[in-house]
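Our next item is chain A:
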Amino acid sequence: MTTSVTPAATSAGTAAETFLSVRDLMVHFPTSDGLVKSVDGLSFDLQRGQTLGIVGESGSGKSVSSMAIMGLHWGTGAKISGQIVLDGTDLLELTPDQMRRKRGQDVAMIFQDPLSAMHPYFTVGNQIMEAYQVHNDVSKGDAKKRAIEMLDRVGIPNPDRRFSDYPHQFSGGMRQRAMIAMGLINNPGLLIADEPTTALDVTVQAQILDLLQDLQREFNSAIIIITHDLGVVAEMADDVLVMYAGRAVEHGPCRELLTHPEMPYTWGLLSSVPDVTGDTDARLIPIPGSPPSLLNPPTGCAFHPRCLHRDKVPGDLCRTTMPDLVPGQRGAHHTKRCHLADSDSIYQTEVLPEIAPDLAEEPAGPLVGEAPEEQR
Partner candidate 1 sequence: MFAFLVRRVFAGVIMLIVMSLVVFGLFFASPVDVAAFACGKNCSPAIKEQTRKALGYDDPTLVQWKDFMVGIAKGREYPNDPELREAAPQLVASCDAPCFGYSQVNSRTVNEEISKAFPITVSLAVVALIIWLTVGIALGCIAALTKGSFLDRGLVGISLVFYAFPTFFIGLLLLKFVSIKWGLWDIPEYTSIADGGVGAWLYNLILPSVTLAVVFMAAYVRMTRAFVLEAMSEDYIRTAHSKGLSRGRVLRKHTLRAALTPLVTMAGLDFAGLLGGAIITEYVFNFNGLGKLAVDANQNYDLPTIIGLVVLAASFVILMNIIVDVLYAVIDPRVRLG
Partner candidate 2 sequence: MASKKKRMLAVTAGALLASTVLAACGSGDDDKKSEGAGETGGTLYFNVEKPIDHWDPQRTYVGTDISKQSRLVYRELVTFGTSEDAVESAKPLPDLATDTGTASDGGKVWQFTLRDGVKWEDGSDITCEDLKYGLSRNFATDVIVGGPAFYILSYLDIPADADGTPQYKGPYTKKGQDLFDKAVTCDGKTITYNFNKPWPDFNLAIAALHFASPYRAEKDQGDKSNYSVFSSGPYKLEGTWEKESGGTFVRNPEYDKATDDTDSRNALPDKIVFKMGTKLETTYDAILANKGDAACTVSDNRLPPSKFSEIPNVQDRYQNPDSPYADYLWFNTKKLPLEVRQALAMATNREGWIAAGGGERAYTPAYSVVNPAVAGYKEVPTYKDIPLAGDPDAAKKILDEAGIKTPYKIEIRYPQSETADKQAAALKDTWDKAGFTVTLSPEGDVYYSNIQKPDHNYDVGWAGWGADWPSPMTVLPPLFDSRANIQGGSLGQDYGKYEGKAFNDKITEAQNATDLDTQITLLQEADQILADDMVYMPLEIAKFNWVTGKNVDFHTTPGSNSFPDLGLIGLRNGGC
């Protein structure tokens, strides 16, 4: 049906080698109430040194798909199909043990709440060391040295002393730094950061994002950053993938997508971002309604019950027919899943004046991208 296999072009636009290629990924959970399609036909590509931002509300499937890439769905009864090709290997075809060897080695993950993501009963150093030892046949002393090195690298002062502290003795930002140290200790090609700054103080958020960018440059890793915070995306991402009800609904280069969003859901996300520098006329417009049930997704476009613009589409198409993920008005590199024909102009004339009146006159201005910068 909808799973168009259109490879999204990267913002770099060059023929760089694709490092991660996800094709038609489906993660379905059979439950006693029926099949929950948490991720349904997701495709994207990512190159080394590049960052993909996945945004969406909770339940949109962004975390589930990253867990699928990590191979962490065993035991949950999830039915996973499609392809996740990492550096030439389809992860979905690996045995559990082969996948285990890749976890932490080739693909690592850091989590939202570093306090709950670290074991309270083991020292920080022990937990970081463990990540190294499991993939490298080294002595304890070497592993410890390496862990202290990493702690130092992520900017923890007195790393050899803090090595034997417990997570609760670290501050929130320090814990996240430690998590990053743990994730990067094996120098993985792909790092998935699931809401890495959400639980942190605003002032610390930017430091962490800076750190991630520094490390990405140093290790040339690919990063998937999962967030609901468009500010983080604007700061970090090269490409942005917007997910809704288990599907990609808009995909394109970061700046392009943020300045010329073509899908009403993306508009809604942008409307929900407070603009600290913007004038006081700017309105925060929350998306009406609540995320759809994945058990009984709405017919047609999954977003249509909450969409303010569906009557602009003739023939009740939004309610009856699921739109394909196809290039919009601005070229093949920017795909959208929406029946609206002239979405760009609707955005410029109807949406933008509401959310950023001062920018409405300059359609091409760098608008939203600035907001997160101010948040630093």
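Selection rule, in plain terms: all candidates are chains of the complex that A comes from, given by their letters.
By our rule, a residue touches a chain if its C-beta (ideal position, glycine included) is under 8 Å from a C-beta of that chain, and two chains touch if they have at least 3 such contacts; residues count from 1.
Nothing here was measured: the structure is a model prediction, and the numbers come from that model.
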item	value
Pick from 1 or 2, the complex member that touches chain A	1
Of all residues in chain A, those that touch candidate 1 in their complex	70, 72, 97, 100-105, 108-109, 111, 113, 116-123, 127, 130-131, 134-135, 166, 168, 179, 182
